[in-house]
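Shown here: the complex without one of its protein chains, the others still in place.
We just call them A and B in the order they show up, numbering each chain from 1.
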Amino acid sequence: MATNVEVAHATATASLAPRLTLVEEVLKFARTKPLGAGGGLIILGMMVVAALAGTLAPYDAYQADYALQFARPSAEHWFGTDEFGRDLMSRIMYGARIALFVGFTASFIGCTIGGLLGVTSAYVGGRLDLLLERLMDILLAFPQLILALAIASILGPAVQNVVIAIAIPIIPRAARVVRATALSVKENVYVEAVSALGAPQARIVLRHIVPNVVAPYIILLTAQLGGAILAEAALSYLGLGAAEPTPSWGLMLSGSALSYAEKAPWIPIFPGIAISLGVFGFNLFGDSLRDALDPKLRGR
Amino acid sequence: MTTRTFRHRPLSAVVVLGVLIGSVVAATPTTAAAQDTPRRGGVLLAAIGADAPGLDPHQEQTFATLQPTAPLYSTLLQIEPGNYPNVIGDVASEWSISPDALTYTFKIRQGIRFHDGSPLTSADVKASYDKILFPPEGVRSIRKHHYSAIASVEAPDPGTAVFKLKFPSASLLTNLASPWNVIFPKKYLDKDPNYFKKNTPVGSGPFKFKNYVRGSTFEGERNPDYFVKDRPYLNGYKFFISTETSVRAAAIRSGRAYVEFRDLPLSEVEAIRKQLGDKVVVQQTPFVIQFGISMNNTVKPFNDIRVRKALTLGIDRYTAGRVLHPLTGLRDVGAYTRPGTEWAIPQTELEKFPGFWRDAEKSRAEARKLLAEAGYPNGLKVTLKNRNIKLPYQDLAVYVIQEWKKIGVEAEHRPLETASWYADGRDQGNFELMVFPAGAFVDDPDQLLAPYITGSPQNWARFSNPAMDDLYARQARTLDPAERRKLVIEMQKIALDNVYTAPVLWWSRNVVHWAKVKNWVAPPSHFTNQKLQDVWLSED
Partner (left out) sequence: MRTYILKRLLLMVPTLLGAATLVFLIMRVIPGDVALLIFGGDQAGHIDPKQLAAMRQRLGLDDPLLVQYATWLWGVLRLDFGTSLWTGQPVIEELLIRLPLSLQLALLATMVSVIIAIPLGMLAAVRQDTWVDYVVRVISIGGLAIPGFWVGILTILTLVIFFGWGPPLEFTPPWVDPWANLSMMIWPVLTVGYRFSAVTTRMTRSTVLEVLREDYIRTAWAKGLRERAVVIRHALKNAMLPVITLIGTEFAFLIGGLVVTETVFTLNGIGRFVVDAVAHRDYPVVQALVFLIATGFVVINLLVDLTYAWFDPRIRYR
């Protein structure tokens, strides 16, 4: 989407940033970008919940208790129970796993394939570059959700298919950004110098180009992650996401959840908040990361 | 010659009015109608959950086609509005049946005109039925197989239509009251049998076609020349199409629509009642649709009766009715015919069959034992395919999957789009277990038991039992109701003994409408009583 013009622009120059140790970087980031740090905290929290869902969740996410259909939030069930009497908090905790899984794998697959294509395109140049660029143009012409919808409908509803459907539209977007960065690195004097000295091609790519595209790659990954979680929710809403009784956030919001908005508002509200908060965290973090890595916008 | 009509049964009247639960109390519209004098005018606004795939009812099978188009047409006979399942005439004023029950002669009312001004005669009846019974190449006829008893339709004079039968058919009159079998003008069918698939509908019903914006609205306006005197009361009707349930419910709450003819979830109904109080009426009726699990009898391990029996024993239907009713409307425990009707196996007898025992724990113990005997002492992994529609399909699956866990059966749920669901279930048999609804527009054994005979396209479970086939054929030809009832019940018992499929629950529906919509009674099917000729609005 259009934002990537901006990402490309911002990250093309990111590689020129002075190097600090990791700890220093993190501290500096937290100091100068409190919003980004907030986003990071949300992500961290989500990861902890997802990793420890087995221990943290008070109940089995699949276990229905028919004596407790539509129970309101209470000391036993903090977020209440759903229409089958399943504990909503446990379902949301396990849902974090699925959200992170779909988000991470989809954006990882998309960004990695896109990134590899971008680097290849920039490094090889010439006709291959032209061809790949055209191909990415074509893919970009399809709205993300429509492309995902078409793919998901062909593959059928299942978590792994959702991942593929979301990953494919990310490819051209990632390829764009990474190519731009790789090109600017390639044009940089030092790579030219190395290559004049007769270093092997593979080494140039691995030692000089790849490290420099890591920053934009990470920014991209974070930026697409939030979008991927949201796309999963939208596909679930349209009936093409994960299958019941999987505790997927999107699925928990779709179907009749919204019909219960008045009778048991906690049923649509908590999963909605979980999605919004998760996506918000990733977007906030990604946004600040971009600012931090763009020397032009660095603090005064 | 003797004239026989189906008698209205007191039992069905109870059923029509419905069992009303909790705070949802319905004012009976018929009583209200009796007190008030009908008011003329106004446009009935209705919300509907899907857009019609096509406008020719002969060729479609969804309410999305039937509800908007039914008011435009007449049928030969009809289910009496407000008096389900009594059959009365529509364009036929009277009829007689030959003593051998092989010739049905219908008198066609004189003076009926189609909306284009041309007269409706028996030639039009014949042309329409010929299209249904013997469709020319390239013309679909969805319910052709319900009419296998009919040998020919003749029109000896403009006022008489004669149906000749190959064998006596107990359900014939009911089947001729099918709301799907609308009478088209012959001259258009002569031009192109698929004419009404694409073109403006021309019928002889109480309303004329006005406008249709695909995906958005469907409108009809009063037919001033309708053959029933002083009908219809309404100036017109208009359907708004929205696939989103909460939006349709919101449309009723805000008064943008006065009625949703199919069904709304109970939670929405409660919310609407809370906000609008007496301004709305809720009619809760049973629904002639049973939801169950079809087991593919041609695939291992479901060709083993012990496994099938274990799976059906694993579903506690009585708890299911309690849990799923508020969510989905699935409510009544029954077999292959609707509980409470004369065709149903009496409850006390039903409870002796596996899966219908009152004691759920005993059922589960038996299920685990059977699984162990069949070679699955450590449980079984199965795939349950389903249609990707939340209500009631997915909720039923969630419940069943949860239940099966208790007997060590781990089911993976695979919802499919409608098209793939049909393709895998009906056409290719590409499934192990499948959520399967069986229903009809009326409680008729011919229709309801058709899924359980050899080679029937509705026989998704793909089993064959010659004794059942024989019973099916015999009941269809048995004119004596008591005798027929015995055969119908015997056939179901064989099916239950062999556990070819697992019927789970019969559906019920909640129809909400504004109280100002008068004189409309919800029958136990969303296909009948949709002509709207007697409906009126007490205010705009």
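Assume a residue touches a chain if its C-beta (ideal position, glycine included) is under 8 Å from a C-beta of that chain, and two chains touch if they have at least 3 such contacts.
Computed from a prediction, not measured in an experiment: that's the story for all the values here.
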item	value
Option touching the unshown chain, where B:Thr243, B:Thr298, B:Gln347 or B:Thr383 are the choices	B:Thr243
Candidates B:Val43, B:Ala101, B:Ile142 or B:Ile494 - the one touching the absent chain	B:Ile142
Where the missing chain touches chain B, by residue	47, 51, 53-54, 60-61, 137-138, 140, 142-145, 197-198, 213-217, 240-244, 246-247, 250-251, 253-257, 275, 417-423, 426-428, 457-458
For chain A, residues in touch with the removed chain	1-3, 5-6, 10, 32, 34-35, 134-135, 137-139, 141-147, 149-151, 153-154, 226, 230, 233-234, 237-239, 250, 253, 258, 261-262, 268, 272, 275-280, 283-284, 287, 291, 296-297, 299
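In the analysis below, only the chains that are shown with their structure count from here on.
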item	value
Chain A residues touching chain B - in the complex, by the definition given at the top	62, 64, 66, 69, 83-84, 153, 156-158, 239-240, 243-245, 254-256, 258-264
Sites on chain B touched by chain A in the complex	245-246, 249, 265, 267-268, 270-271, 274, 319, 322-323, 326-327, 388-391, 394-395, 397-399, 401-402, 413-417, 420
